[in-house]
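Structure provided below as structure tokens; questions to follow.
For this depiction, one protein chain was excluded, whereas all remaining protein chains were kept in their positions.
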Amino acid sequence: MSTEGKTSYAGLLKNGIFGENPVFRVALSLCPSVAVTNTLKGGLLMGIGVFFVQTLANVSVSIVRNFVHQRIRLPAYILIIGMWVTAINLLLEAYAYGLYKQIGLYLQLIVAFAIILSRAELFASKNKVVPSLFDGLGMGMGFLIALLTISFFRELLGSGSLFGYHIVDTKPVLLFVLPAGGFFAVGLLMGFFNWIDMRFFGGHGASGASH
Amino acid sequence: MGKLLELVIAASLVNNFVFTRYLGLCIFFGVSKKMDTAVGMSVTFISVMVISSSLSWVAYHFVMAPYHLEFLKILVFIVIIAAFVQAADTMMRKVAPALYYKLGIYLALITTNCIILAVPLINADSGYSFIDSIVFGFGSGLGFALALVIMASIREKLEVADVPKPFRGLPIAFVLTGLIALAFIGFSGLITL
Amino acid sequence: MAAISEKAKGQQRLIVSVSPHIRSEVTVSKIMWTVSASLLPALVMGVYFFGPKALGIVALCVVSSVVFEHLIGKAIGKPGTISDGSAFLTGLLLGMNLPASLWSINPFMLHVPILGSLFAIVITKLLFGGLGYNIFNPALMGRAFLLVSWPRAMTTWLAPTATFVGLDAKTTATPLGILKEEGVGKLMEIFGTKGNLYLHLLIGDRAGSIGEVSVLALLIGGLFLLYKKYITWHIPISFLATVGVVVWIFGGKDPATGHLVLFTGDPVMHLLSGGLMLGAFFMATDYVTGPQLRSAQVIFGIGCGLITCLIRLLGGFPEGVMFAILLMNCFAPLIDRAVKSKPFGFREVKA
Amino acid sequence: MMHAASFNPIDAIKFTVIFLGGMGALFGLGLAYAAQKFSVKVDPKVTQVRNALPGANCGACGFAGCQGYAEAVVARLEVAPNLCAPGKASVAQQVAAITGKVAEAKEPEFARIMCQGGCSKSQKRYKYEGVRDCRAAVLAGGGDKACRYGCLGYGTCAAVCPFGAITMTEDDLPYVDITKCTGCRKCEAACPMKVIEVLPASKEVLVACHSKDKGVDTRKNCEVGCIACGMCQKVCPFEAVSVANNLARVDVNKCKVCGLCTTKCPTGAIKDYIPVRSKAFVMDNCIGCNICQKVCPVDAASGVLKQKHQIDQAKCIGCGICTAKCPVQAIDGTFNAPAVFEAAKAKKVKTAAA
Amino acid sequence: MPTFAGGVHPPDKKELSESKQITPLKAPDRVVVLLRQHIGAPAKAAVSIGDEVKIGTVVGRPEGFVSAPVHSSVSGKVIAIGEFPTAMGRPAEAVVIENDGKEEWAELKEDPAFMDLPPEQIKEKIKAAGIVGMGGATFPTAVKLSPPKEKTVDVVIVNGAECEPYLTADHRLMVERPSDVINGLRLIMRSLGVKKGFVGIEDNKPDAIAGMRKAASAFQDVEVVSMQVKYPQGAEKMLIKAITGREVPPRALPMDVGVVVQNVGTTVAVYEAVRFGKPLIERVVTVTGEGIREPKNLMARIGSLVSGLIDECGGFSAQVAKVVAGGPMMGFALSSLDVPVTKGTSGILVLPEEGIFHADEFKPCIRCSRCVDVCPMGLTPGLLSVLAEKGRYEEAKEHNLFDCFECGSCAFVCPSKRPIVQLVRLAKSMVKP
Partner (left out) sequence: MKDLIKITLNLAIIFICAGAILAVVYAGTEPRIELTKKLEKEKALKSLIPEAAFINTAGTYEPLEGKKAEYYIAKDKNGKPVGYIASSYSKGYSSIIHLFVAVDPAMRVKAINILDEQETPGLGDDIGKKYFQDRFKGKTLDQLVVVKNPDPAKIQAVTGATISSKAATKGVRTGVEFLMKTYLPGKGVTNGAACTQPKAPDKGEGSNK
């Protein structure tokens, strides 16, 4: 893994966004991708939250990686992530109260996202600060882009609007605002990307955890 | 008593965490591939749920609330749960290895399950009493267990289905969960909390 | 010997296949078309009460279902499945489960049946591998999708006008809706006597989905299927019996205080109203989405009945048949797992 | 507005630090103590795998967390090392290395279909109706091919191939895509007719027939069957082909893949997997030793002693024998030339070093 | 009327041949006597090429306990010993004998006191005669009649159900030789020391029931039972359930519930073997089906070729698609007509192109439960077929795969026309019981 330090920073970014996209490819941290994506605003906010937490957590874990004792690695990392989540929650509560009220619970739950912990442990705890930063940026971006994609379709189909502005005037498909609609949106998009992968890039299909 | 029953039904069916609150999905999709793992996870999960709701209630009401440290609740809850789970894991392995290999192995999966954190947070926000908190934790665990078992049984059936290739695996599992969630809408309005 | 060999060679090659070498007459398409045919009486009654536009809605569902099955089936490499009649039946059932108001009140709601068919055929059925592999009843899933997506359009009911005309229709509530929101008193106010209420429900002269209103016509179709052995009694009877018993026990309220009074419910009214008959005879009995063993089917039927009552008596929706069947579809694989077949001569091993 | 009055930042910081510090100490003590007191001996391999895994306990592998997967992948042979979704390829490599579930660097092997009798080239005994599966077809009358040894063509091998490497051709024969084949032998095990053999990748000339029938019978059933005429045995310069039980076999240890037998086989039963055989040509460092002329099976090489030789491009079949035998590596252009040159260079270096 | 749970009602088509008297088939010029005509170890050739044999000469000696000898069915010369195509498709070891037309018997001694022979001697004679279950299972009869000590047999049932459509061989035997059947039954009872014997006959053969009742009227311990017409009434376990009410547990044998079942043909063969010492060299074969010119019940020598039987019945009357050895529900489709009749060949069924079922296309299981309803073994055949189709053989085993005896009822009723029996057989071949 440590050899990855040599790979380009752009490569790390790209890896997060495409190669190991946390939502569509690795299929981790799915809860928010369903929960908050019925509006683009929610998706954006959540994506930004994860983006910051991931980046900050990666950097701080990388900083303290030689200090933390092996035995308590896990609780320590969880604590660091929890700290950043809390901090970001406080900041959002202070400066974006209206939105925070809508998706507050899910923002708090970022702490339990497998993707953040796994990147921290898998990458940041074994790499220097700068590569960890870029890994975090890449992963965070990947997550953000995925959430925006999903919420774009859900808001458009479910509410007929984008960022709250009305686009279509007929009665929209309310299902896409509901939880069930979130599952459909993610499932169909995943299947669609798999199809693209298989059709045009000769992939094997079967994304993420589906071995 | 009636209220407690309502709490259980509301947490397990009406507001099922997986199907209406979209939480715990990673574990849900990972563990529901096989019935055995689904059942093992369910039992372990319900027990941890009950214990962690009570632990966090104690921490919240005896330490955090008096000293105005509510803002630390995310941090404190997750750390309490992580520490408890790790301690339970270590101890069980030594003290009751048979039980450990049947149920304890699922303990590790629990810290990354959002539900385990969401329940104490909701407990704290809704101002539930100690008993309420435990019952709510139990109901939530039950709901998750129900979701797991249903999903596992359907996915075992799906194994032999001719699902179009791009949709095999997770995509179809998502669509399936969506369909189940759609069916679970039938319970809505049954109980309002 | 040589001569015989020569003779054998002169002929075309023999066919070899594994036994049995004879098969019964019944085929999938025969089943599907028969079920479709047995729905006809109910459809005719629906059209009689709600006018020709109701027929238009059903036809729209049927056509779009068949078209989607054909197109998407081709795309995913399962062509030629429309001849088995399952898509036709799905479209027919979906259409019969829709309110006639979709066309009469607002002509722009005609995309609703089409999208419903799309959801039913593609998402619920073809994505899971097509007929035989779907987990949920496609027609009901289609309807559930429509109900949550366009809740108002899907709960706007036409008052029956009779005689195939479908004038400028008035809207009204379904008997179950009235019961839920305004209580038995209001229902009696409208229909006068209980006998009159039962009669209206039996004939189908009431608001509701196109195909669910005429209990009499549905019973004719259902009994025909039972007689032809295309369905068995296990699911419909256990379903109906459960609803009857539970409603009788828990369905009664003191008209003055609104408190529950045990053993005073009106099972007849509940059995005749809503989509119960349509559901019990034509949808819960869907082979693919129910359990296989007969004993498991009884459990399935009882489960459907219990959930129906739960929703009707306590839940948010006036009618619970659709959700009950869909929820039991979720549980069917679990029931199948729990109820194992007992092989011939099998005895519990005694320790 | 009510709260703000009582808010004291100093107090908040003080309480926070005391509370968290206490908690940290408590948990640290507890966990450390528990870990010591309740320590359980584990396979060091498990610990190694566990450390290689991301530790996210996401459950995507289908096991109970990282520890569960680590234990399973070490203990059970059938558990694949690449199940960790967040870890992806890099973790998979590490896990494979730790558990020894990694193919050693040896010559790759490919599945080879030992039958060329597709439906256009062979006879059928009867018309089979039923499940499109070779194993099932065998249950109905023993298989419909007139040849009892041939491929039935119902594609069981293609169905069981986990890598999608086998596809069925128009002629109802399996085709192996060697870029995907891993030599896992699943198809070999599944074939009821035992038509598939998994052989080293370089052994590209094979008798693609298994018929042990007498030559006449084979010929009656199939156009491309081995009739055991012995031609290949005669022409093989390396004595790698032998005929026994009415069937010619290539001994892969002796075969030099020259492809000579392929050209001589009257029924075309010998298959040459080298798609195009490039022809040999002589380079300027030829010393005119005449060896190529002697070894050439088709008399394509000629030349005057001590002068640069020529190879008749019209006759050359690209078998590469001359390339291999040339003492000064003066013949290039054949499929084996790079390998031969490489080997000679290595030898030279070795001798020089010695 | 006694029967069992499940089962199907295929059109029985018995009218084609049920009124045709059993007629002997002329001994062919050449017979192919397979060395393995029974379940168990194949017999070992006891003659060599060029040997002169007579009718009844042992040409194959049994190997091991579960095995049976085979005899020459003509007199003449052994001209070949080697592999020969069989009804099952795969070639098998056989002795080919050229008929010299002399019809000489090796030895044939009538024992007038055959009814008083001690049980051991009866069994000896049955064993020597190479008698096997002639209903199709071909289990060596002598083995069936030698139950282990700890198992007490108290009932013998003669299986006259003949539930397979088309077939009438047993029917004709019961009509034409009722007393031989009863005698055979009583010999079997005697050999086992059993006091109660039944003859179970399906209701659609009233003449057989009447004839058998008459023949049995003299004997207190023999009862003729008329049973409901339903396939597979003639399967051992179903027959036992119908007549005695006993259920044979999974994987157990009829003798575990104290019952021995013998086919009508076997019973007659037993009678002939014990009384005359006649080995099993011929049997009744029903040649029938819509594709045969003149359906017949033939007494054919073992080793006659199927093509000979068909010629005897006037050849094909239509474009023939399928020729089946045995009944339409469980018989084997023949790939060639040059295969010999064996001890288990109860019928040759010729099905014309017109009206035949083509098994090459089938649809996914729609879980209609028809197969579950008809499965006499109480299995879930549809599920088994799906599991087998998807290669999940181990799971199929957990669903009692090996309790299936492949009666074909499920495949018969399946609306998706799934080849359930083939898939089950495939699964069975892929896992160990």
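Lettered A, B, C, D and E in written order, each chain numbered from 1.
By our rule, a residue touches a chain if its C-beta (ideal position, glycine included) is under 8 Å from a C-beta of that chain, and two chains touch if they have at least 3 such contacts.
What you see is a predicted model, and the numbers here were worked out from it, not measured in a lab.
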Inquiry  = Quick check: which displayed chains does the absent chain contact?
reply    = A, B, C, D
Query = Just one of A:F67, A:Y165 or A:F201 touches the chain that is missing; which is it?
reply = A:F67
Query = In the complete assembly, which of C:Y133, C:W150, C:Y230 or C:F331 touches the absent chain?
reply = C:W150
Task = Could you list which residues of subunit B touch the chain missing from the display?
result = 14, 71-72, 75, 125-127, 188-189, 192-193
Note = Residues of subunit D touching the missing chain are 1-4, 6-7, 9, 12-13, 16-17, 19-21, 23-25, 27-29, 31-33, 36
Key: For subunit A, the residues touching the chain missing from this view   = 64, 67-69, 71-72, 75-76, 79-80, 82-83, 86-87, 90-91, 93-95, 97-98, 101, 174, 177-178
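Going forward, only the chains that are shown with their structure count from here on.
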Task = Using the touch definition up top, find the fewest steps from subunit A to subunit B.
result = 1
Inquiry  = Measuring between Cα centroids, which chain is at the maximum distance from subunit D?
reply    = C
Query = Of all chains present, which has the mean Cα position farthest from that of subunit A?
reply = E
Note = The pair out of B-C and C-E sharing more C-beta contacts is C-E
Key: Rounded Å distance between subunit A and subunit D, as computed from the means of their C-alpha atoms   = 39
Task = Return the distance between the CA-based centres of subunit C and subunit D, expressed in whole Å.
result = 53
Request  = Would you give the residues of subunit D that are in contact with at least 2 other chains, written as numbers and ranges?
outcome  = 27, 31, 35, 56-58, 60-62, 125-126, 129-130, 136, 139-141, 144
Message = If a residue has to touch 2 or more other chains to count, which residues of subunit E qualify?
response = 89, 332-336, 358-360, 364, 389, 419, 422, 425
Ask   = Considering every pair of chains, which are in touch?
value = A-B, A-C, A-D, B-C, B-D, B-E, C-D, C-E, D-E
Ask   = Mind pulling up the subunit B residues that touch subunit A in the complex?
value = 19-26, 29-30, 71-72, 74-75, 78-79, 82-83, 86, 111-114, 116-118, 121-122, 164-179, 181-182, 185
Task = Please give the residue numbers of subunit A that touch subunit C in the complex, ascending.
result = 170-171, 173-175, 178, 180, 184, 191
Note = So, in the complex, the side of subunit E touching subunit B is made of residues 364, 386-387, 389-390, 392
